[in-house]
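Excluded from the complex is one protein chain; the other protein chains are retained at their positions.
What follows is chain A.
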Amino acid sequence: MALGGSSAIHIQSSTTVPALASVPRTPSSITVHPVALFSILDHYLRRTDDQPRVIGTLLGTRSPDGTQVHVRSSFAVLHSENDEQVAVDMEYHRTMYELHSRVTAKEAIVGWYSTGSNLNTYSALIQNFYSQETAPHQAIHVALTTGAEEGEEPGVQAFVSSPVGVFPKPENCIFVPVPVRLQYQESERSGLDLLTQTALAPNSTTAQPVTSIANLDATLSTVSQMLDRVLAYVRQVLAGEVEGDKALGRYLMDTLGVGPISEKGGEDKAFNTSLQDTLMISYLANLVRSQAEVSTRLALVAA
């Protein structure tokens, strides 16, 4: 799903030009893993008072043709900027990259991040530095607005750069926005759900662990609430209290009409067989557990 504003340029890679294998193409879409974003936010929280923004390195993978960049993780890099100069601790960056690559060998440097939406000459200089690190590929830049400053919405934007001017100079470049999406594996989804629930909870804390049953209960009650809402709306429309939205009606028909409606008998039989299997497994599981318990107690009395 798209993150950030809709101002990103969807670059149409020209298929007519034969792509030269030696020249990687410009990234046209970028995906970001949640852990990278959360690391950036944590880094921002831990900045010193005199740092207006923080920067760091993005690690990730590229599709074979170089048009898609997947940002998988990120780490903070020391830097200082004032009116006269900007300095990035390159040695620190190298050390951290070396440390990271020992655990996740597949992730390469793909670009850099900064907080705030401010793109200036220093951004161009840092971009130039990271372009050398990612060569022959282009470096990408992810700007994360934290929403902590007044008048800005939290969001994420991604850029690629292109040189500008008659003579390309490192401090001159155009940042071209590219679409950026949040990407995670389906199996990681529940971790994000846990965090969103926690974010809504009072004190922003939740007790762990949640049992599977409690989790299922929560999901079922959400479904039941949604059905109630739909039912209430449909009743209101039928009673003529509100005017029905035709589009909404079609959506409902599409969603509710997909269930398998077949003859009753076959389903009951399948249901009963499956129920018996499940009960059997439940019985077996409890049997195994009691055996284990008995066995460990017996070890104690054997003396």
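As a convention for this text, contacts are C-beta pairs under 8 Å (C-beta built on N, C-alpha and C of every residue); 3 or more make two chains touch, one makes a residue touch a chain; residues count from 1.
Just so we're on the same page, contacts and distances are computed from a predicted model.
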**Asked** Hey, which one's the missing chain according to UniProt: "Exosome complex component RRP41-like", "RNase P subunit p30-domain-containing protein", "Eukaryotic translation initiation factor 3 subunit H" or "Ribosomal RNA-processing protein 42"?
**Response** "Eukaryotic translation initiation factor 3 subunit H"
**Prompt:** Which residue, A:Ser63, A:Ser162 or A:Thr222, contacts the hidden chain when the whole complex is considered?
**Reply:** A:Thr222
**Complete:** Absent-chain interface residues of chain A come out as 1-3, 33-35, 37-39, 41-48, 72-73, 76-78, 92, 95-96, 99, 102-104, 146-148, 153-155, 182, 185-196, 198-199, 203-213, 215-216, 219-220, 222-223, 247, 251, 254-255, 259-260, 267, 271, 274-275, 278-279, 281-282, 284-286, 288-289, 291-293, 295-297, 299-303
